[in-house]
Every structure is written in structure tokens, then in C-alpha cells.
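One protein chain is absent from this view; the other protein chains keep their places.
Our next item is chain A:
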Amino acid sequence: MVKRKVAALEKIDADFASLQYKIRRDPKSYKDDFMKQWEQYEAQREIFFMSPTTAAADSVESFHNMIDLIAHVADCYPEETRTFQDDLKAIVSQNHETLHPELRDKVVGSLVLLRRKEVIDSTALLTTLFPILVSSRSKSMRAMLFQKILNDLRNSNSKSTNHPLNRTIQAVLYNLITADRSSPRAIWAIKLTRELWKRQIWTDAKPVDIMKEACLADNEKVIVGAVRFFLGGDKEREELEDESSDEEIDLAKVRHQITINKKSRKQNQAYKKAVDKVKRQEKKKSKPHPLNFSALHLLHDPQDFAEELFTKHLQGTKNKLSLDTKLLILQLVTRLVGLHKLTIVPLYSWFIKYLTPKQQSVTSILASLAQGVHNLVPPDALEPLIQKIANEFVSEASASEVAAVGLNAIREVCSRQSLAMTETLLQDLVQYRKSKDKGVMMAAKGLLSLYREVGAEMLKRRDRGKEATMGLSSGGMKQRKFGEEEVGGIEGLDLLAKWKEEQRERKRAEKGDGSDVSDDEKDPEDGFNSDEWEVGSEDSSDSGEWINVEHSSDEEDEPAPKKRKGDGDDEDKESAQDAAAELERMTKLATTTILTPADLAKLQELRAASSVQKAMGSKFRKQQNQNPDGHVDDGLTAENIEAPIRLRKLTKEEKVALAKEGKPDREEHKSTTAIRKSKKEAAGKSTSNKEKQRKKNFLMTLGKAKSKQKRSLVETRKVLRGHVERSTRGGRRRNGT
């Protein structure tokens, strides 16, 4: 058979890629071709629908191609392809179970493409894809759909928050959870919400509401997912934010790269993009930080929620949740109770039966208990619990770890509600500070130092310590009554005051005598100032405050004279008592002056510095009684209850790991330097000069050695001098130049 000659044009026409390219270039002139392909698509669709389940590979492939082509050019012919989107939706939502996987992916991809081309809107896309995600049985399909849905939500929220879309989707998710509480489908709602929460796309109360409903579901998976969200979602969000802010582009490097490599448009664009990104990042930095409330704070009616959680999942005997799940839920409930100071009285009596050393993961339960206590919990409810912990855990017979855990737990509970302790029990427990085990001893000392601060009169006289005894005798220290609140202050204000003090000292030292003139100039004002301060501190009348405010607002314009003014202030007072009074006064800084933005920034800085110091351990002892992380919102974990890890006996593996830390891997018996050298060689690095010298062929060194022997004294001197000179200059190549 003679092969038919094929014209060049015809050949080119015969593939979809070029046709697609041509159509996109010039939609008007290729309309006829498109119409033909559209008819082809219709025919293929018909063929496909004759038997969607048993379609042959060929027909699937040609249908696949047609969908691809039409989807890519759909935006050029909106009128002709009106029905296309509905067709795709129908195909994928009716046949997704039986469809050929490639075709299925293509249909979904085409729908997303149409969305990108803005042929369809996000709502239409998501309402199509989401039901499939929920009902599909194919894992890969679900993964893909989840990704696509997430991406679309991110994209449509990228420029500005798309409120209508978010509302729609949130309503869909909410309905999914509340429609059937026992179905595992709600897990998708949770995944989606959590992901969007993490990326700070959804930050309002509605997603929290969705999660709240999910917590009250009947399916264990759903419950766990939702509870984990409340316990860890915010931390996840912060971590992601830190990560994204970490990656920074080095513009200089990019610019340098361009000078080296071949210049191309692509590279130029990459550079532009990098510049854009850097600019955006800078803009973001200068923007005010968006207010992100944690999920626990955004909860509507936490009291009801916590009660419901407790009664539904924990209290009853009917529920069949596993212990791990129960622990998670317990954590959430107690966290809510502690954070919002809720009152759930049956919660405390529920704990009783779990407080034995044999109970599985009892430390976590103890941590939850401590977490669930706040100063408004009736001490009567807590007393039996503490008694039980003391009886079960803290005795001579029990193991030292157990006793330490018990004491720690008691301390944590009492640090939140000190009234729950009885005098006899406390005196008993305090005696464990003589224990031989370090963990127990430290735990008991912790309890002791706690009660020295909050309830010294309950301790025996000799245990009270100096400060507490003095405080008691002077009447300055009193145990707080039930429901009594501490007077609030600004954290770190004393630090700021101290810093200002130091600053003033320094200024004065710098200026010395030269400051006389300026002091004279400021004198009348200073006199007025100090008078006013004293009046203000004595009776804190309204008028005093008003005048102070005016005065400080004058200062705000120029921060420098303010400090100079302080100098004058300081010189007046010289006795130590006056200085102490001054400090006292400065702690009331906030009530007497307006803090300028610069002050606030400094305050922030000082706070950070002090928290770093705390973490470094310089003030560890002092801080032991408070929550170690410092923030009230952070929950208490089992680790806080268990004795610190160093106190525990190490296992052999741990010891080995500790010893090995920081040392190179050692497969064979070699010296450390040998191992390092071989590593260096393997990495393709060069040897040092010393090494080169050492390895040099002996014969090559002979000549020099011989000539050295023949050198005259003058020559030798020259050489030695040269050596010294070189070493002072920093070698032949001159260090640093």
C-alpha cells in the first residue's frame, strides 16, 4: 500500500497542544475549529455516558483529551461552553466512584482550571468538590480533593478575606458535623478547619464554633480531632508563622548570581519576584500585628461547653471512649475551667477514683486536676482530693518517684488554691524535705516555699523562714481569703522603673559638674515636680494626677530633657530610704504618668530579657512556685508534675546517648582526628598547609635542607627576622586585608 502524503499543516493540526495554543492566541479565527472540537466533545460525552462504568481505555483517553482541551479554551468562548461546567460537575459528582482514575483527576483538575480562569466561582467549585471529598472511598482522590479545596480557599482569601465564601463553607462544615453526629465524615470538616486555622485564613469565632460542635460528636475520631485542635491548634499556628517569617531572601546573592550566569528573561523575572517578595515581607513587618485570639478565648459560652463535654464524655458510665481520648477531653475540660474560671463542682469528685499510683498515666490526670483548679474553686471540694493524693502517693513506703509526683501535684493544686490545704497535712508533708531522695526533697521544699508566701501561719514557726516571720509580725503578710483578688499591676513595670533609675545615674556620672547650668534652668520646674510627686504619693488625690498627666505630656515631645530633669530630682534625695520610696513611687508609674510608646517598647524589651534570664536559670529558685512557662494561658502538662528528668535515674541507653553527644560517629576504631580528616576528605575539602608540608615528598625537601646548612649567619638572621615580621603582619597574605 502506498503511503499517503500528509501535508505539513495537516500534521501539525493533528495534535491538541498546538490547536489549543492557536485557539488561545486567536480565538475568533479558530472558532470553526473549536466548534468542531466541541461537537467532538459532545459526541465523546455521549459515548461515555452510554456505559460510564465499562468504558474502553481508548474512549476514556479521547474523552480525557477533549475535556482537557475544552477546559483550557473555555474562557475564550463563554457562550458556546455554557454547559461545560455543569457537565463536568455532573460527571464527577455522579460517577466519581466508578470513573477511571485518570479521567476523574482530569475532570477535577479541569474544574479547578475553570475556577482559575474565573469561569466558575469558588462557591460552585467547593460545593461540588466537598461532597465528593466526604463520600469518596478512594484515598488518592480524597487527598487530591482536599489539596484542591484548601488551595482554592487560600487563593480566594489571599488578596482580601472573602467573607461570603468563608461563611458558605463554614455553614457547610457546620451542617456536616451537626447533621449526623455519629458519622466519621465530620473528620474532613475538622481537617479543613484546622488547616485553615493554622494558616490564619479563618481566625474568627465561627471555625471555633464548628470545632466545638465536633467535640460534642459521638464518633471517637471526630472527638479526638476536635479536642486536639483546641489543645494544640494555636501552637501550630504560631509555629507556622515563625517558620514563614524565618525564610528570607538574600537579594544581594540573587543580584550576584545574575552577574555570573547567562542573562535571560527568566532570571530577570526571578529577580523581580524576589524583590517583590522582600518588599511584601517588609510591608508585613511594618504592619500592625493582627489580633489573633486563641481558639479557647473565642469560644462562645465556655461554661456550657465544658459542662456538656464533661457530662457527655467523662461523667457517664455508658461512653466507650478509650483512656487516651478521655485524657485528652479531660485536658480540654480542665483547661477551660482553669482559663475561664468556670465552676463545675462534680468534676472534682470525679477525679477521686483515678488518684492512685497504679492508674495508667496518672501524671497526666494529676496535671489535669491541677490545671482545673483556680482561686474560685471551693476549698471543700479540693480537700478530699489532696488528702487522697497524700495518702496514696506520699508515704514512706511508696517509691520515691511516686512520692515526688504526689508532692508536685499537691503543690500545683495549692499554688492555684492555697486554702485547700489543712494545717496538719501541710506540716506532715513539709517534713519530707529531709528525704534522702533528691526529687522528693525538692518537691517538699517547693511546697514549703510556696506556703511561706501564701500561707505562712499554717507552717510551724521554725519552718516559716525569716521573711515570712517578719511579714507576719509586721502584719504585712496575710493569707488571702476565699474569693479575694490581688490588686493588678503591669508586669515588668518595676523593671522599667529600675532601668530608668540606672539611666539617670549614668547620665549624671557622664555629665559631672557640667550639668549645673541646665539644672539651674530647670530648677523651678523641678521643685514643682517633686512637690507634686510627694503629694501624689501621699494621698493620691485626683488633682495631683491630673497635673502629672499634663506634665508628662509636655515631656513626651522631647524625651531627652525628661532624663535631665530626673537628675535634678535625684540629687535632692540622697538617703537610702528616699531611694526606696522613689522605687515604690516608680512602680506606680502607670497610675501617675502616661507611658510613651518608647517606654512601652523598652518595657517589652526588659520583659523579654528577664524571661530569657529566667530561662537561663539564674533566678530558677525564685520562680519555682509559679507556672514555669510564665503564661496563664498555657496548660499544665504531665512533665511539670513528674520530677525533672535529671533527678530520675538514667537508663543505660540514655547514659550512652549523653556520652556520645557531640562526638563523631565511630564505626571503626580510629582516633577522632583521623575520623575528622576522612570526613573532610569525603566532603571534597582541601588539606591544610601543615598537612601539605607534612606529606611533601622527602626528595623535594632535600635541596632546601642542604642549602639551609650552608647559609651564612647573616642570611640566617635575615630569614629569622623575616619570619618574625611576617608573623606580626599576619602571614604572607596579611590577615584581614
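The criterion applied here is as follows: contacts are C-beta pairs under 8 Å (C-beta built on N, C-alpha and C of every residue); 3 or more make two chains touch, one makes a residue touch a chain; residues count from 1.
We adopt the following convention: contacts and distances are computed from a predicted model.
Asks: UniProt name of the unshown chain, from "Mitochondrial ribosomal protein of the large subunit", "General transcription and DNA repair factor IIH subunit TFB4", "Pseudouridine synthase II N-terminal domain-containing protein" or "Pre-rRNA-processing protein"?
Replies: Of "Mitochondrial ribosomal protein of the large subunit", "General transcription and DNA repair factor IIH subunit TFB4", "Pseudouridine synthase II N-terminal domain-containing protein" or "Pre-rRNA-processing protein", the absent chain's UniProt record names it "Pre-rRNA-processing protein".
Asks: In the complete complex, which positions of chain A touch the hidden chain?
Replies: On the chain A side, contact with the omitted chain comes from 1, 4, 7, 9-10, 13-16, 19, 28-29, 31-33, 35-40, 42-44, 46-47, 50, 56, 58-59, 62, 80.
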